[in-house]
Every structure is written in structure tokens, then in C-alpha cells.
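Coming up: chain A.
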Amino acid sequence: MNKNRDMTSVPLPASIIDRHKLSDDTSLFRVRLDDPETARSLAVIPGQFVQFSVPAGGEAPISIAGLPGSDGVLDLCVRRVGHVTDMIHALPVGSKVGIRGPYGNGFPVDDWRKRNILLLAGGLGIAPLRALLHFLLAHRAEFGEITLMYGAREPAAILFKEELAELSGRRDMHLFLTVDFASEEPPGGLTCNTGLLPGLLEGVNFTTKNTVAAICGPPALYRCMIEELQGFGFPPDAIYLSLERRMKCGVGLCCHCAVGNLFCCTDGPVFRYADLRGIRGAL
Partner candidate 1 sequence: MNRPIIAMAGLTACSGCQLTLLNCEEELPELAERYILAYFPMGLTERVITGPIDVAFVEGAVSTPDDLEILIKLRSRSRYLVAFGTCALWGGVAAMNNHEARNTLLETVYGKGGVELKSFNPQPFRHFIKVDFAITGCPPEKAELLTTLAALLRGTFPVFPRYPVCTECRNRENRCLLIEDNELCLGPLIQAGCNARCPAVGIKCEGCRGPVAEANVAAELELLLGKGFMREEIERRMRRFYPEWDYEQRS
Partner candidate 2 sequence: MSSVLEINPLTRVEGHGRISVHLSGKRVERVTLALTESPRLFEALLVGKGFEEVPEIICRICSLCSTVHRVVSLLAIEKAFGIEVSEQVHLYRELILHGGHIQSHALHLFCLVLPDRYGAAGLPDLAAMAPKALQMGLRLKGAGNLIQETVGGRLIHPVTLIPGGMGKPVSREGLLKLKETLESLLPEAWQTYELFRSFPQPSGSLGSPRFMAVRSGSSPHLFGKALMLGPTRSVPVEKYRQTLGERVVEYSNAKTSCAVEGPFTVGALARLNLGLLLSPKAAEAFQECRNLIMKRDIRANNLAQAVEVIHAMERSLEIVETLLGADFARERPARVTPRSGEGSAAIEAPRGSLIHSYRFDGRGLCTAADIVTPTAINQSTMERDLLLLAQQLEGASDREMTSALEQLVRAYDPCISCAVHLVRHQPVG
């Protein structure tokens, strides 16, 4: 997995084999490395990301949003926000792209065995947590209770709706959805609360004992979620956050993503709150 550490290492040739729209500004791109050998041998830890290159546009760090199966296809859920992501969105199926990675530490799933897992996703934060959830469900027996709480701006902004509908039928996990504004019914028969994610937390019954929380979302979400979770009795070392920073290389060289004396790309992007607490500007 570390064989691509080189900053200037060449993005591996890859192709978009499928794409579909998840919301107005977000689409899921299914990308496969052109070399089948490498594609199959891709080992991914949930929470890791790749550097996604679009020729003549550049690169952007994108979380791996699902575990690559035996076909080695990467699920990359990309929101259009600027130069590179605009260009990615303009690419039709079949386009040639480049992939470096996977990079980053990912969630320490090995340490979490036997524990209850609370996944808290805000907006696009669902992307890495989806990979995590897939992992947990694939190894269901090794973990305790699994709860996913997911908040989106509005019903139309909920990503992976069909998949969520399916998950909501599962007995071996809990799913809670909330939207900030509900001007319409959520599609696909999803049950959905109205209000912000922290509010949802309050209304739901769950155990904090032997539980770890994994959070991913916009910067503002972290601040209030952490307060909330601590209020519920979560110790700082049971709260895991996946952070976003500007990144140019993904391998600890370009020096844009430091959080205190840690690098988001190589020490993270997943951090324990315990390790971020004292760091100015971390959240």
C-alpha cells in the first residue's frame, strides 16, 4: 500500500467505468485502474483516500467511498466545488483518468473489534463512512452495535438514497436520517427527521459504553458534535474525526495539510479527538 508514496510518482492509468448522479452537485464515479493486476491487488482501509487526477486539470484528494471488490473498482463520490472537481464532473464514462494512492491512515478498525460503532456523517462526509460501514457490515460478527446517523441539507441532498432505503430494512444496524430543511418528502420511502445532526443525537437512544464514534462532515459539524458527544460521556479517545485540509501531494511533502505537528495526509486524515484537542486551529 505504501509503494506509491512518491510525490511525483506517476498517477496510475485508470478509467471511469460508470458514473451516476447522487444529487445536484455530487456524483458517484466508479473508477478502475487499467492494469487488472494492480486493480485486483488494491488493498484499502476504510477512511483512506486517493489522489484523483483529471488530465489538464490536476489532482484532488477524494475519499474511497466503498471497498473495492474483487474487480478492483473504486467508488469515488465527488462534489463539484472548484477547478478539478468541475473537470471531473465533465468526464463521460470511459474517460481516462489517473489515480495515486490509497493514502492516509484510515479508521483503525482492527482496534475497534467487539466495540459498538456510531457513525456520524454530515453531507459529503458520508463518503468515507460508507466505506467504513461496508467494512463493518462485511465483518458484522466482529463488532457490536452499529449506528449510522446521517444529516443532509435537504431531502434532495441526501446521497445514496436507494442504498439507505435498503439499509433501513436491516435488523443488524440502526439508521437515522435528518435534514436541515424539509420542503419536500424524502424520496424512496425513507424516514427522515428535520433538524441538525446534533439534535438527532439527543433524540436517539444509544449506548456510549464501549462505543467509538466516527465523524466526518464540514468543519462546523465537528465543533458542535464533539461537545455533544462529550456531553453524552464519550471520552476524547473514543471520538474519531476524518479531517479535510488543502493537499497537494498526499504523501507528507507539500506541507499544506499540517494540523499542529501532524500531517492530515500521512498521520490522518483520521484522528482521535484526544490528539487534536490541544491543537490551535485543528477544528
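Candidate selection criterion: all candidates are chains of the complex that A comes from, given by their letters.
FYI, a contact is a pair of C-beta atoms (placed from the backbone, for glycine too) under 8 Å apart; a residue touches a chain by one contact, two chains touch by 3 or more; residues count from 1.
In this text the structure is predicted, and so the values were computed from the model without any measurement.
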Pick the one that touches chain A in this complex: which of 1 or 2 is it?
1
Residues of chain A that touch candidate 1 when the two form their complex:
56-58, 83, 86-87, 90
